[in-house]
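One protein chain is absent from this view; the other protein chains keep their places.
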Amino acid sequence: MAISPHPINDYLMGTFQAMAGPCEVLMDTLDQQLAKQVLRIAQQEALRIERKFSRYRMDNIIHTINHSAGKPVAVDTETADLLDYADCCFQLSNGLFDITSGVLRQVWHFDGSNNVPDTRQVNALRQKLGWQKVRWQRPWLSLRPGMEVDFGGIAKEYAVDKTVQLINDNVNVNCLVNFGGDIAVTGSRSHGLPWVIGVENPNQQTPLSLQAPGIKLQSGAIATSGDSRRYLLKDGIRYSHVLNPKTGWPVSNGPRSITVAANSCTEAGMLSTMALLQGKDAEKFLNDQTLNYWCEW
Amino acid sequence: MQLKRRHSLKKGVSIRNALTTATCTLLGGGASAQASATEVATPWEFDSALLYYSETDRVTAIEPVIKMRKELNDNEFINFRIVVDSLTGSSASGAVPMPFAQTFTQPSGNKTYTTNANETPLDPSFKDTRVALNAEWEKPLSRTLKSNLGANISKEYDYTSLGASASFSQDVNARNTTLTGGISLSYDIIEPVGGVPLGLTEMPDFADGEKILEDSDDTKTVVDLLFGVTQVINRKTLMQLNYTYGSSRGYLTDPYKILSIIDDTVGANFGEIINQGANDGASYRYEARPDSRAGQSLYWKVVHQFEEDVINASYRYYWDDWGISSHTIDMRYRYQIGGGHYLQPHLRYYVQSEADFYTPYLLDSNNTTVKEASSDYRLGDMTTTTIGLLYGVALTASSEFTFRGELMTQSGDEPSKFGALSNQTLFPDVDAIIVQIGYSFQF
Partner (left out) sequence: MTTMITTLCFSAIITLATGCSVQTVQPWERDILAQKKMQLNPAPLETYLDEHIYYSKEASSGGSGVGGGGCGCN
């Protein structure tokens, strides 16, 4: 996991692997020492959050919760804050954003194949799904046996925001933090100009709605939900990897990906996720929220 | 179901505010003290070089220099430079060669040296060590305005220079144009060995006569002003245009330089011919330059990158009220060999016209009437040609090694000659080699 800041344009960039993908930090300085310090902060925070909230580990709070076999679990403050947030988002989205929906992955494997599960399999899983079935009384969380929680839809964006906070608290350098496409900046660049972000656009016919060459970010964050590479294809129907927890089936006719700009990466990520879950009404939803967004259909 | 949801969202107010509040609660209250908050100090950047400069039969200089640079705050830098310059060898005295040996009194007045027949008189007592310190403080005053304040002191046993400078750079036009204004002041004190000779008085014989002194020391002040524009032309090209104005006042003469007095008909120096007789006429006089000088220059530079190679070329036009004007063309082409290695040929061509008071010698007929005169070849019609090659290699991301070798030749046209002067070379070429090694690193 080499972190070596190298100069790109007139700033330094450092990269490392975390949160299941490439992470990078652009630092508006040419000072290598300072850059290394910033990178260390970012890497430590990304790895900390990954360790703490990854559902693939056996030594963290998520594992404890998911293997509680119906018994209540007392969680720490940070986890409780995230659960409160997830609860709030569940309410605000009318149940579309649901951190218990991860169990659906047991039957849905978005590997580009035609391996679409049958209705019976999906319906069986729906018994183990639904935040409304969870008892959450801070700091106590009780899941029904077989249920799981997963912060996969929040953790990466949350890590970006926490990293930006830490950089702002500890060093005086303008940075852009990019964890796998979820991006936040500590502020505009030192000459007052915005950071410019090129957004991956696999569908070349659809131009980005902002003027080329990319999104200009002076402050705040952007997050992207949706991934055109993760899907199933059967009988000519393209099943997106975005699952509706209420039906257990992928959302249809929605945009392939949505990028949203907001004050924080967590908020941007939540808005883009919720919008994606609206399917064909995604843009209607986004328009109601008065924000800058970029939809790719 | 989807429809219902959409409606509920639509008629319900935007969830944005509620979500923002929730997110703020999440991010605001959380654990934000996880970082290792150790302040890592920025490194010192060192740049060092050792210069060897040697003229055939004349001066040799060895000059180590170290520059240190450190970022104090965001874009705020402090720089220090230390130079030691040790000179040995001989320097042209300004007298012309003669078909006979000439004996000169050294500036100290207590020693003589003799120049062989047909050789250019060189003063062999030329030994000096100079130490110079420079400090600069670069500070951004705003996002687009930068200041640079500097101070320097330079000390030789017969010369002290104190200086200060300030410049301000304003970025405009999305940082594509930078306007610079600068001023520098210096105050120099000259304490020549044997005192400051009164201009155009006789160099005394060793046996008899006293040097006529103006004072034991003298001073000069220099003010330089600069106005510059730097323009980004495109992604690969940068240009700079500067105008400078410099004004010097005070003692601008070289206290060690003399002129030969040549008989109008014989074309020879009085030293051998007249001194032996009853006429104790003057043979050599100390030079005298005006006590003020105002010079201006226009300086243009372009830096352009090709594929990997970079050309750095400049042209300067200089002119002053001493009647000197000059053109300088300087070109460096950085040829990237690959793997961090590069070769950089360097060409420099300089041509100047002589100062109004320049004369290779004084004629006896008017040697008492001139007010200003110098035979210092550096004030004559002259060209300097330099050709060199530098090899550089990046050892790591922050350290680099360089080596360069250059050949410099200064030459000028022979002035009109007659009599005993006819077979003498009054403007011999000055050839020098320049060798420099450089190493930069971080600490």
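As written, the chain order gives the labels A and B, with residue 1 at the start of each chain.
Note that contacts are C-beta pairs under 8 Å (C-beta built on N, C-alpha and C of every residue); 3 or more make two chains touch, one makes a residue touch a chain.
Computed from a predicted structure; not experimentally measured.
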item: Options B:Arg16, B:Arg81 or B:Arg249, residue touching the unrepresented chain; value: B:Arg81
item: Absent-chain contact - pick from B:Met239, B:Val266 or B:Leu347; value: B:Met239
item: Identified contact with the non-displayed chain, of A:Arg189, A:His241 or A:Arg256; value: A:Arg189
item: Which of B:Leu51, B:Leu179, B:Val266 or B:Val393 contacts the chain that the document leaves out; value: B:Leu51
item: Residue among B:Lys67, B:Lys139, B:Arg249 or B:Lys417 that touches the chain left out of view; value: B:Lys67
item: Absent-chain interface as seen on subunit B, which is shown; value: 47-49, 51, 53, 63, 65, 67, 81, 83, 85, 128, 130, 132, 134, 136, 150, 152-154, 156, 158-159, 161, 163-165, 167, 173-176, 182-184, 186, 188, 190, 222, 224-226, 229-236, 238-242, 244, 246, 254, 295, 297-301, 303, 305, 310, 312, 314-320, 322-328, 334, 350, 352, 355, 378-379, 382, 384, 390, 402, 404, 408, 410, 430, 434, 436, 438
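By definition in this document, only the chains that are shown with their structure count from here on.
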item: Whole-Å gap separating subunit A and subunit B, where each centre is the average of the chain's CA atoms; value: 59
item: Complex contact set, residues of subunit B against subunit A; value: 1-2, 5-6, 8-10, 14-16, 18-20, 22-27, 29-38, 40-43, 71, 73-75, 143-144, 171, 174-175, 397-398, 442
item: Subunit A - residues contacting subunit B, complex; value: 6, 29, 31-34, 36-37, 40-41, 44-45, 48, 77-78, 81-82, 84-85, 88-89, 92-94, 96, 158, 161-162, 165-166, 169-170, 172-173, 190-193, 246-247, 262-264, 266-267, 270-271, 274, 278-279, 281, 284-285, 288-291
